[in-house]
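Please read the structure below before turning to the comments.
Every protein chain of the complex appears in place save one, which is left out.
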Amino acid sequence: MSNDAALKEPFESLDRQRLSAALGMWIFLASEVLFFGGMFLGMTIYRQIHPDAIMEAARETNVLFGSINTALLLISSVTMVLADKAAEKGLKSAVLAFLAATAALGLCFLVLKGFEYREDIHEHLVPGPDFKLHTPAAQLFFGFYWIMTGVHAVHLTIAIVAVSTYFVRIWRGGFPFEGSAALPVLGLYWHLVDIIWIFLYPLLYLGGRT
Amino acid sequence: MTDAAAIRSAEAKEPPSYLKAGRTVASWLTTTDHKRIALLYFGSITFFFFIGGAAATLIRLELISPEGRFFTNDGYNRLFTLHGVIMVWFFLVPSIPTTFGNFLLPLMVGAKDVAFPRLNLMSWYLNMAGGLLVLACLILGGVDTGWTFYTPFSSMFSNGYVVLAAAAVFVAGFSTIATGVNFIVTVHVLRAPGMTWFRLPLFVWTQYATAAVIVLATPVLAISLLLLMAERLFGLPIFDPAHGGDPVLFQHLFWFYSHPAVYIMVLPAFGVISEIVTCFSRRRIFGYTAMIWAILGIAVIGFFVWGHHMFVAGMSPFAALVFSFLSFVVAVPSAIKVFNWTFTLYRGQIYFEAPMIYALGFIGLFTTGGLSGLFTASLPIDVHVTDSYFVVAHFHYIMVGGSVSAFFGALHFWWPKITGRLAPDRWARFSAILMYFGFNFTFFPQFVMGYLGMNRRYHHYAPEFQIYHVTSSAGAAILAAAYLLPMGYLTWSLFYGRKAGDNPWGATGLEWQTTSPPPRENFVEQPRVDEGPYLYHPDQVAPFEEAPERRQQHDPQGKSDPTRAGMEE
């Protein structure tokens, strides 16, 4: 019965509806890849033009925060996938537990990122007149550092809000989570946010460590 | 084309049209019906077209005299920036996809609605939010960077409301991405039984290709604007040469979107023209498959040519060569399309009704614009004409002569389907011809003066160019009249126009098989398709022999059909 509740206009079968939702999300993700791609292009070019200055700046980020955060996001992707799998089998309490864990891991990431930002500000790593490093091009790296991590954090915040919303709706009952395309699609978005961080990690934290 | 008899028989219990499915304002503002959302978009787009048009009028007024009488330098900069920003992002980019695309795509593929109806509504609200931001920017005082927002002027020196304008474009970009996602999924998933990919009308193919370009190009515009806003607001050195940054990087990102954006504006126009030319020459489209490959080729190669906007920006000579070569390559599929429309006319039975006149005007103007594009793709000539009125004329021929003509052609062609009423054809033909002449009066002199050295974006100019500017401004007055006239007679036709039947032009295509205006669910019964598109005559007949009797009847507004006489008011 719950499957019929998930079916919406203009679709006539649940399979088509789920395929559409997944396809729509994948197209949007392709769009997101190009959105972040523009910033990766900028960094690639500047790194090629000013290799020494960029590496000098890359050494200044806190690799401990970066690595822990990477681990948190990778684990959150696992819990997200488990929530989706549990939903397919209709295991409500497991879905709720995994969604809660996913949102919590995402929140931990943001909190740690906040601490890291505080430290960065404290160390004068914000581009401007009293920037820590004296090579002008080093500021280019931190220009991108702030905007890339900031935009990523915005994406993650949206994902956390969405996960929490679905948590509440499933918890209250009446939400046909077994047949709904919502959870798998939300999972796709969550994993993309994870993948972007997977590439930000070597770009921002691993350069110039040797 | 479909099981028309089944639809006919069901007409007895005809459901109310989408226009009558709810009459309150709230029923419009919360609708998820693609047809109503199309009309909401019509409203917003018309509004911005007239704001952008008002700016254009002021520009042409200012340029009548060489000494810049009415505006300060700064005021003039803000004026042409406003004209560009509004016309590009709030009229041209959304124009055909969000109105005719929204209205017709589900009808043409035989679906009840687009794949994500609520996302479709959200897209309109995002567009409105962007529109409000751009209006706020206009009221506060505007921007002076030109529509291209080039750094470092925009990020460090401009004293206009750059962030507000960039944010407006950013938000409007999200709205078009939502529409693009919706269209792609709709075409993939919601085609009616039997509606294979190679039975789709070319209008659907162009919407599909446009949606793909939107989805893949717009995010890069978004990120270039976001980086620009970050540099301006927070002083992050992204494109700042003093820190070793490269302002040309902004141009790379900006034009990665903005060249394909030309195809976002003109591909849907190609679709409209293909529908109109076949219908009013009673001929199958010449080279249907070639047309599809040309559409897809334009959509893909259109991404490889953006550097032709940057030949004098300090790019490497190697990049300039590559981009120049690829820009010539992208002209090939466009030329294929023009040739195929012309071949479609060959031995057709051409009816010169208003949509057809707009379409023929399109072919002429687009060809002129496209040929002048080859001039600008060629390196040495481009160095000579960069930032001159030659370039201004070139892209106006494509965007105004091309896209806007097609928009008006589509408006007249599908007006009976959308409203259920016929527009007065004599007035419509008059304004179509007026538009063609007004347009050429306005923009042809700009080719000449641009080649002779008149720079764009200046309101003081050498007196020898005045004759061209005066001609151009006089043409603009005619053009303005040609744009205002339809407002009058189309509104009149809503109340007094003759009632249109289901298929007043005798056209093929699923949208003509349902009632005018269509019911909320589009079709009473799920349509089934077992034939290809544009079957205006049996295969292999028309090109080889004159056989008018074997062609499907064209019924120009029901004049020849005595049974329709009762429908007149």
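Things to note:
Just so it is clear, A and B label the chains in written order, and each chain counts residues from 1 on its own.
One rule holds in what follows: a residue touches a chain if its C-beta (ideal position, glycine included) is under 8 Å from a C-beta of that chain, and two chains touch if they have at least 3 such contacts.
Quick note on the criterion: contacts and distances are computed from a predicted model.
One subunit of the complex is not drawn; among "Acyl-CoA dehydrogenase family protein", "FAD-dependent oxidoreductase", "Amino acid/amide ABC transporter ATP-binding protein 1 (HAAT family)" or "Caa(3)-type oxidase, subunit IV", its UniProt record names it "Caa(3)-type oxidase, subunit IV". Only one residue from A:Met80, A:Leu96 or A:Ala181 touches the chain missing from this view: A:Met80. For the options B:Pro106, B:Gly307 or B:Pro519, the residue in contact with the chain missing from this view is B:Gly307. Of A:Pro10, A:Gly106, A:Gly143 or A:Gly207, it is A:Gly207 that touches the chain left out of the display. Considering the whole complex, the residue from A:Pro10, A:Gly106, A:Pro136 or A:Gly179 that touches the absent chain is A:Pro136. As for the chain not pictured, it touches chain A at residues 19, 22-23, 26-27, 29-34, 37-38, 41, 44-45, 48-50, 53, 63, 67, 70-71, 74-75, 77-78, 80-82, 85-86, 89, 91, 94, 129, 134-137, 184, 187-188, 191-192, 194-195, 198-199, 201-202, 205-207, 209-210. Touching the omitted chain from chain B are residues 188, 212, 216, 220, 241-246, 248, 252, 256, 303-304, 306-307, 314-319, 322-323.
One rule holds in what follows: only the chains that are shown with their structure count from here on.
Residues 9-11, 16, 19-20, 23-24, 27-28, 30-32, 34-39, 41-42, 45-46, 49-50, 53, 127-128, 136-137, 139-140, 142-144, 146-147, 151 of chain A touch chain B in their complex.
Chain B makes touch with chain A in their complex at residues 32, 106, 111-117, 119, 177, 180-182, 184-185, 188-190, 215-220, 222-224, 226-227, 230-231, 234-238, 242-246, 249, 252-253, 256.
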